[in-house]
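Only one protein chain is missing; all other protein chains are in place.
First chain written, first letter: the chains are A and B, and each begins at residue 1.
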Amino acid sequence: MAKDDAIAKLQQRIDKLEHELGIQQDIHAIRRLQYAYGYFIDKSQYNECVDLFAEDAEVWFLGGIYKNKAGIRRLYIERFRKNFTENHNGPRYGWLLDHPQMQMIIDVAADRKTAEARGRSMMQAGTHETAKIKQRQWWEGGIYENRYVRDKGVWKFKRLGYFPFWHGSFAEGWGKTPIDFIPMPKTCYPEDPLGPDQLIEPPPRLWPATDVVPFHFSHPVTGKPIKVDNSRAREGFESEK
Amino acid sequence: MAKDDAIAKLQQRIDKLEHELGIQQDIHAIRRLQYAYGYFIDKSQYNECVDLFAEDAEVWFLGGIYKNKAGIRRLYIERFRKNFTENHNGPRYGWLLDHPQMQMIIDVAADRKTAEARGRSMMQAGTHETAKIKQRQWWEGGIYENRYVRDKGVWKFKRLGYFPFWHGSFAEGWGKTPIDFIPMPKTCYPEDPLGPDQLIEPPPRLWPATDVVPFHFSHPVTGKPIKVDNSRAREGFESEK
Partner (left out) sequence: MAKDDAIAKLQQRIDKLEHELGIQQDIHAIRRLQYAYGYFIDKSQYNECVDLFAEDAEVWFLGGIYKNKAGIRRLYIERFRKNFTENHNGPRYGWLLDHPQMQMIIDVAADRKTAEARGRSMMQAGTHETAKIKQRQWWEGGIYENRYVRDKGVWKFKRLGYFPFWHGSFAEGWGKTPIDFIPMPKTCYPEDPLGPDQLIEPPPRLWPATDVVPFHFSHPVTGKPIKVDNSRAREGFESEK
């Protein structure tokens, strides 16, 4: 009996170890997924990007929500691939689109079926003067708030939420970014054949707005939800007065 | 007896597994803490920053040491919050202060009570031309050598040591940074009501000085302490000849 008890206790400890080591392995797998996304998007490997998503995933991008594989293909294949690389699934001469992936806070649900992560990029993008592409050169900073799902042991994107924060031309920087530099979409698919399935409401605004993207996690020390005070984040816009 | 021995051996292996998995979980928790700090400081969430510190923690910043929660509040709340965001705990329109957190080497003590980490940031900071703030725009690189403490299972900062290395204006870069671009403090609190509790001696010097911040860790392969040779790091300064 004493031995049975001892064995049962060891089993419980091993059960817990397996579960908790599994979470560390999940964190590694999710970091790997996100980082692979970064390498693929750097080089316009759009097919490889699309394959990272679950069937019912979403992409949140610049005011629009692109739903399911159909919507995600519309964004990456119909829009990005056509616009950026003349529908070529790979990099084009003289076209830079580096998306370093950084600072991921990855949180796996206790049941190990889903996860969330906050991350960021600081991009270097644009053209070389010898490329037959409209000349431009910019820096860009943005935040990700992403969700993941584990499907038959494989982690996939459930939501890629990219929230660009600031853009700055190489010549002038973030000091002189035009207001509403990139217009947010106003029309959905199918009315706009490349549009999102849904608009984000209220629409985000770009820098010099400084709104905080809500955090998926609680404060690491206090454990309290992280309140966000955006009351001064848009005060310089005439249109919001 | 044989079974008792077998069970005892399994117990030992499980003890070791629990301890070593705990260290991996600590590493994850410390990365999470540091990265959360980065997201908070990006957006002037100074209250949330202060809550990441232990009561008896320190901040080393630009030649000064700010001690205990009182000193840390003086720095983040009385100084940064007043100077940067007009005492608002959150982001201000047209004020950029991005602090990407990168390259953390995290080492947890064998007893899992304390930890150290080296990390870095490469900042993008400054104002938008439409913000009613003194116009400036700069890049900045710096090193962290931080210490952490585990308090009732929760990791907190014990020392945040940020050692800015170089600053460069967006227009001119690190090639033309003025010498002693940011003056080091000379006076402590309470004589200077916003001053540090103690001065770092000898005071650090900024780029074009290139002093190496001492490493908390030994060489990963040889295991020997990492010697730092700063004999040529300041040789261009008239004042040090």
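Keep in mind that, in the parts below, a contact is a pair of C-beta atoms (placed from the backbone, for glycine too) under 8 Å apart; a residue touches a chain by one contact, two chains touch by 3 or more.
Keep in mind the model is a prediction, meaning the values are calculated, not measured.
Considering B:Ile77, B:Met102, B:Met184 or B:Ile200, the position touching the chain not shown turns out to be B:Met102 (whole complex). Taking the complete complex into account, residues 3-4, 7, 10-11, 14, 17-18, 21, 24-25, 28-29, 31-33, 35-36, 38-39, 43, 45, 48, 51-52, 85, 88-96, 98, 100-102, 122, 124, 126-132, 135, 137, 154-156, 170 of chain A touch the chain not shown.
Against the chain not shown here, chain B presents residues 3, 6-7, 10, 13-14, 17, 20-21, 24, 27, 102-105, 118, 120, 122, 139, 141, 165-166, 168, 173-177, 179, 207-212, 215, 217, 219-222, 226, 228-237.
Throughout what follows, only the chains that are shown with their structure count from here on.
Note: centroid distance chain A to chain B, computed from Cα atoms, is 26 Å.
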